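Left out: one protein chain. Kept in place: all the others.
Just so it is clear, A and B label the chains in written order, and each chain counts residues from 1 on its own.
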Amino acid sequence: MDHEKLLKKMLQNDPVRNAGATRRDVLKGIGAGALALGASAGVMAPGLSSAARELRLLTWDGYVDPRVLDGYTEASGTAIKYELHTSDPDSVNKLRAGETKIWDIINLNNPWARQIMWPENLIVELERGRFEPYFDKMLPMFKPPYKWSMSLDNEHLLGVCQRVDTFDFVVNTDVISQSTGKKEGWDLFNNADMSGRYGILAYDNWNIMHMCMGAGLHPFKTKTDDQVAKFEETARRWINGAKLISDDFVAINLALINGEIDAYISGGTYSVSAARLDGISNLYHVVPESGPADGKGGINWIELNSVVNNPDLHPEAFDWLEYILQPETSYWVATAGGFLLPVGQMSQPELISKFSKEELNSFQWDEFDYRISHAVEYDVVPDYNRLYDIYTAALREKS
Amino acid sequence: MATRPARPTTVAALAGWFREPGVLTATPILIFFLIGFVGPLVIVLGFSFLPERTFGFHGDWTVENYLQIFSESYYISFVWSFGFAAVTVVCNLLIAYPIAYGLAKVFGRWAAPFTLILVMPLFVSENVRLFGWMLFLLKGGGILAGSMEFLFGVETGTLLYASGSTLLGLIYVYLPFTLFPIVLGLSMVPKDQVDAAGDLGANRWQIFREIELPIAMPGILIGGLLTFVLAVGAIAEAKLLGGQNVIVIAHAIQHEFTYAQNWPLGSALAVLTIVITGVLVLFAMRRLDLDMLLGRR
Partner (left out) sequence: MAEPAPILRMVDLTKQFGKLTAVDNVSLDIVDGEFFTIVGPSGSGKTTLLRMLAGLEKPTAGDVLLREQRINNVPANKRPTCMVFQSLALFNHRTVGQNIEFSLKMRGVSRLERRARCLELMDMLRLPKDYYGKSVTKCSGGEQQRVALARALASDPDILFFDEPLSAIDYRLRKLLEVELKDLHRATGKTFVYITHSLEEAMVMSDRIGIMREGSLIQIGTPNDIYTQPLNKFVSEFMGEVNLIEVRTGSDGMLDCDSLKIRATSPTKPAGFTDGFLVIRSEFMRFLAAPSEAENHLRGVLYNEYALGSRVQYHVRAGEHMVVIEKLREQAYRGSLNDDVIIGWDAKDSVLVSD
């Protein structure tokens, strides 16, 4: 296997993106602060039209690919500024803290728009007549009115969907076969033999959902005290049994490739597609055949692009949403730097024809329907704070 | 009746003070310092007394966050961070002293290129350097494991994801911060005094203890303190090389500010870290009388 090439590629892809507060983050923070200052100055200065400023995105990584950004700027002449999320709730709290004045577009996972941001008046609705035709052309699961794009009363369209997949666990198929992974599901990590042979990709909110699954609990249902105790037992056992925990998927993929570990909890196409594209096809995203969440063990996430309730909204905010739904843009988003992921628009022949066989294989496209059908849709974890405190305590007390 | 000059009021004195050219010219910097350095600290301090999971300055003041820290297992993170920092300082002092001695006293014109070699890695991001260590130490395809197997046919076990590898990372990253103050300290030792001590009958060890160590002590202490303070706040080493098998205090703080979205608890942890570090540093500084050590008294 051509490891060296992979390592180089991974380093180019900025392995430290997730490695914690780095100088880059600090600079980014300063940049954002300056942006905030500038924005408030802009609000205060009357004659300065909002059209003169750039379009501002608070987003996950799919939309910051240069092809996506430059494509829009070339077509419209509008410059784009962006900031990447650290987590969904982190960015929601930014809007709550008054950053609605800064951002035009927010791109988050599915539950936040309808359950939090719309009720709290942080986003505005989309014109159904203009955007629902796009849903018609998407994969059947998005048939309008699509639940996660709609307000709780099913009246208002809150965003458009694009990237979609499940996020579960990853194995090295040289050691653990695909079928073993699927059959054993989350019990794989409950097996005492696995102790010291797996890692945890520390995307904390996902870890908590997956630990619920491992404890035989539905992650998105309120838990009794007994169930919380079961969660705690599983969380502590899994954390203590983990050989390494890292919030950097490159580090954890390297450990997997080099035999330090044989599997990791909280992983999926999002974390392995780049490595798979480079030919390391023994990294494999597993969705269990069955699990405790209505019989399912996988968790399906859908990104939703919404328009922020900005008092000084950029006039092109809605145009941007239409732009990203075009087949060309969809392809760029689906293959954005280092993250190859399925998009809801892949039902369209002119889009799917753009993908090479390797690209489709990188995100295990042949199993996409299996994954979606064996997964529950991502939702807000009702006891999140309680479970999170248990989770961090278990991390601190790891033995 | 004789008139007495009016005693200047405090306000007048302050106004006079602000008319001093020195104070006047320093004012912009002072304001910048207050806004940029003291301000955030005050905000953090304020947040640490707010109810859990609040995001603005509203709600009643409470010490609940501190009680939570003391009643739960956060002490583990404090022990690890301060323990790592202490061991890092000790190891780095032992490693840095001979190198510093060479740079200050032995290498002569080779000291400059040698220093350059030591400084060059600092131009590379700390995370990338630690990532390099990870590639070096990995089992299987790692550079060390690969070389050992190729050259000697030995299979090395796993070297990563333990407190040892975390410590290695800390020692590696913070060595320059220990080294260069010690180089400065040792270059303050006059050759004549070393010669004189030898001439007066001191052997190598006695020269070290009686002359070099006391004279270089300011540099050694500053290097040690700098390393200690930086290592207490270190996070990337435990994450990348330690495989998060240990949650250091900076990581615990990061948890609270990101996924947990519990800024008040994170602030309380930060305040405690600053306070403990501050007390330790002040204690060390009190034992170090710079004037006495520099021979000005």
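FYI, a residue touches a chain if its C-beta (ideal position, glycine included) is under 8 Å from a C-beta of that chain, and two chains touch if they have at least 3 such contacts.
This one's a predicted model, so the numbers in the text were calculated from it and none came from an experiment.
Among the chains on display, the ones the left-out chain touches in the entire complex are B.
Looking at B:31, B:143, B:200 or B:279, the residue that reaches the missing chain in the full complex is B:200. The missing chain lies against subunit B, touching residues 190, 192-193, 195-203, 206, 210-211, 214-215, 292-293, 295-297.
By definition in this document, only the chains that are shown with their structure count from here on.
For subunit B in complex with subunit A, the touching residues are 53, 55-56, 72-74, 76-77, 125-128, 131, 134-135, 138-142, 145, 158, 160-161, 235-236, 239-240, 243-247, 251-252, 254-255, 258-262.
Of all residues in subunit A, those touching subunit B in their complex are 3, 7, 11, 15-16, 19-24, 86-87, 89-90, 93, 96-97, 199-200, 202, 204-205, 242-248, 251, 254-255, 257-260, 385, 388-389, 392-393, 395-398.
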